[in-house]
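Shown here: the complex without one of its protein chains, the others still in place.
So, chain A:
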Amino acid sequence: MDGQLDFRAGLKDVVPTLFGYIGVGLAFGIVAHTSHLSVWLVLLMSLLVYAGSAQFVITSMLLVGSPIGAIVTSTILINARMSLMSMTVAPYLKQESFGQNILIGSLLTDETFALSMNKLNQTGHKLKPAWFHSANVCAYLVWAISTVIGALLGSLIPDAKAFGLDFAVVAMFIGLLYLQMITDRSKPLLRHLTVAGFVALLMIVLMRFMPGSTAILVATILGCLFGMAVERR
């Protein structure tokens, strides 16, 4: 990753995250297929909802016949953390048009958010729509295509797990977290480590009481407040 913010740089920067989209996308397609969702509905969900863990939950709740209200509520809880990411990245795009902001926000994911935060540290805290669109759209298409292939081929695909492909997404977050801590010089490394350690402990405690997706949201908010308290001291 370098300081370039054009269309090509966006494509280049997003490549490492694509393994994660492919691994999870294939897995989702296969699960959706075995849950009797048609290929068209898989494509529709990937294009409209475009959120990994939420799509798994929606599919399993549809399978057991949950009411629409319950499914939408779960989706909101799982995806609520996205608003924190949008809120974090939006100030860097404030000078861009309203339309550009909405377009970028519509396709923002955990991965492209983290990439953009890494990118900020290389560009003197600047982001450009061209870079964001190419990373976002590339991720969006790869996700949609992977889920459709998973749904089409279903049981024909050998278990992606045997090849370790399911771990791609975890490895990617490890890389993004580490790079963020060492390249974001606006805070000392020790403070990044303290916040990350605090969040890790919180996650263990919170997951005693709530599922992981909710714990991520609560731990992030408490982690940020903790960081503020440490910084003010």
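What we mean here is this: contacts are C-beta pairs under 8 Å (C-beta built on N, C-alpha and C of every residue); 3 or more make two chains touch, one makes a residue touch a chain; residues count from 1.
Rule of thumb we're sticking to: contacts and distances are computed from a predicted model.
Comparing "Heme exporter protein A", "Phosphoribosylformylglycinamidine synthase subunit PurS", "AzlD domain-containing protein" or "Putative tricarboxylic transport membrane protein" against the UniProt entry of the hidden chain yields the protein name "AzlD domain-containing protein".
Within the whole complex, the absent chain has one touching residue among A:49, A:153 or A:190, and that is A:49.
When you scan A:94, A:185 or A:233 for touch with the missing chain, the hit is A:94. In the full complex, chain A contacts the hidden chain through residues 1, 15-17, 19-20, 37, 41, 44-45, 48-51, 54, 58, 62, 68, 71-72, 75-76, 79-88, 90-91, 93-94, 98, 101-102, 104-106, 108, 110, 113-114, 117, 161-182, 184, 186-187, 192, 195-196, 199-200, 202-204, 207-208, 211-213, 215-216, 219-220, 223-225, 227-228, 231.
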